[in-house]
Structures are given as C-alpha cells and as structure tokens.
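With one protein chain held back, the other chains of the complex are shown just where they sit.
Presenting chain A:
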Amino acid sequence: MNYAQQLKKLNLKETHYYKQWAALLAQEGIKGSSQVSVDVDGCFGIFEDQRLIATGAYQKNVLKYIAVDANYQDGKLFNDIISALINALSQQGIFHFFVFTKPIYRKSFEFVGFKLLAETALAVLLEAGDVSLQQFIAQVPRLENQSTRMISAIVMNANPFTLGHRYLVTQAAQKSDFVYIFVVSQDVSLFTTEERFKLVQKGLADLPNVVVVPSSEYMVSYATFPSYFLPESQDVIEYQTALDAQLFKKIATQLNIRQRFLGEEPFSKTTALYNKALQANLPPEVIVEVLPRLETAEQVISATQVRKAIQSGAIETIRTFVPATTYQFIKQNQATLQVRIQKGMQVDGN
C-alpha cells in the first residue's frame, strides 16, 4: 500500500460499504452472495480517496471474495489483502487457511505461500498454514504390506451411526482386505464430531479389518465441500464435489486405496450429486461402488429419521435402526440433544 491507500475492516451490514463492495466484486467478475451477513465472518477493504480498490473476506478458515480493481493489479494490493486476512485469522488462533478460486488465480496464491490441493477445469483449492495435506496423510495408520493389499474407504458423517452405516461397512469389509472409515471432522452436526467418531468406533469395534480415522479438513469439510453443510445452487455443488473428489483421489493414491464405497442416496439431493461427482472423477484410479441401503421390514434406515425421532421424543421407534451403543448414547443424552435442536440445530439437513 502507498500512503494514499488505507486498509479498513469492512462492515458489510452498512449499506454504504456493501454497495461499494458489491460493485467491486461485480466489476471483477466475482459472483457475490445476496446473504453476505451469514456468509462471511470478516471482511477487509483497501481504499484510495474513499474509493474501494481491493477487498477480501473470510468465513471460518476459508478465504473468500478476493478482488482487486483491474487498474491496480500489479500484485501489491493482492498481497496486502491476503496479509490482512491471515493476520486477522491468526489473531483468532486460526493458522490453517484454504482458498477456493478460479484456475487463473492459482499462481497468485502460490506466490504468497499457498499450496495446490486439487484442481478441476472450473476451480482450484489451495491451502497454507501450520498443517498440510502431507502431514495428514503421514499420520493415517498403515498396514504391513499396504501396497499389495486390497484397501477400500468410506467417508461418513454418521450423525449418528446407524445399522445402515454398519451394513455399508460390513459389506466393504467382506469385499476388501482392509477398510478405512473416514469420519467427517467438521463440527456442525447435531451430534458433535467427538460423539460421532466414538459411536462409529464403538459400533465397529468387532470388525478386525476396519480402522476409523478423522477425515480432518480434507474430506467433506467447510474447506473442500461447504455446500454439504450450507444450502447452495446445483452448479456450485457440482464444482465443489468435483474438487472434493479430486482431492480424495490424491489422498487415496498415497494410501493405496483402490476402492471407495458409497451408500445409495434416495433422500438428500446434495449427497446424490456428490455420489455422482465421485463416480465421474475417481475412476480409473479408484473404483467406486454404490451399495444399496439396508431396509428393515417397513422402511430404509436413515440417520435423518433417527434425528427426527429424537426431536419428537419418540426414540423407542428407532431402536431397531441403530446399534446398541448408539441407542444407549441417545437414551442417556436425549435431553442434551433436544436442547441442541431447540437452539436451532437442523435435524433434516446433513
């Protein structure tokens, strides 16, 4: 920044700033959001003579809406904005950052220390900070002779773990030497990450060739696949799922995962699109197999129904849907779970 330029925190709820901000994004061809107040945790702008010439924002640890006026694009303002965002996040104790952007901006981010995670024709995903994909892959438990075994993987949110999930895992365990269960680490579901992880572990404790691993931020997280958790349009879901799939392929190759199992998805549109993207992007390196859902006498088992039963206080009705460990947990924590629902936790999302 030169002396005529000034960095400011932007409050997008103020119409005066919002208008300038939206105009700059539109000018630089970036699609802004109509509901920014929920969409962004913090936003910065650089002004020259009261005019906004560069901006950037963040939501959790994802950098967003980064734009620099075309008349000032020599790289300086871009670096200033990224610095401001990183400093703001680090003051909150966040030291691991992601960015989704168009392929043409990849170099600009690499130039300030970001590393490429995944790319498609439409978008790239990069990260920077104190942990990295390689560190994550290095700490995943390994088997002896991993490279000669038939290894498969399942990624699940398991909110909470049901007999449907267990059925999927047992099928996979029969068809392969070893199965990785990656439990989604993003903590935005009715059951907390810790609860979900423990219930998966307990519910699969008797299967010797299954290991349960946290997915970290590299699978189905706010960074790789935000629309799994937030409502989004179909084209956004499509490009995000493609990136998530590309990233999974990168991880799978290093862990020698040759197959990924998916549960058939009759209910959630987002999950159905995700399954489609995996089928389109993972082969030939990783084979995708979709397994039909487990059906009890009357209906298909789903975690959504379990959550609805908790909401309505009718947990007896889902007793046959879940392993004893999950049922016991729900019974003991029914009140806490209901409070979370009353406080606004969605039961019919993911």
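By our rule, a residue touches a chain if its C-beta (ideal position, glycine included) is under 8 Å from a C-beta of that chain, and two chains touch if they have at least 3 such contacts; residues count from 1.
We adopt the following convention: contacts and distances are computed from a predicted model.
When the unshown chain is looked up in UniProt, the name that turns up among "Citrate lyase acyl carrier protein", "The iron-vibriobactin/enterobactin uptake porter", "ABC transporter ATP-binding protein" or "Beta sliding clamp" is "Citrate lyase acyl carrier protein". Contact with the chain that does not appear here is found for just one residue of A:Ile30, A:Val112, A:Ile315 or A:Met345, A:Val112. The omitted chain makes contact with just one of the residues A:Lys76, A:Lys175, A:Arg258 or A:Lys276: A:Lys76. The chain omitted from view is touched by exactly one of A:Glu14, A:Asp130, A:Glu194 or A:Glu264, namely A:Asp130.
Contact between chain A and the unshown chain involves residues 1, 76, 79-80, 82-83, 86-87, 90, 93, 95, 112-113, 129-131.
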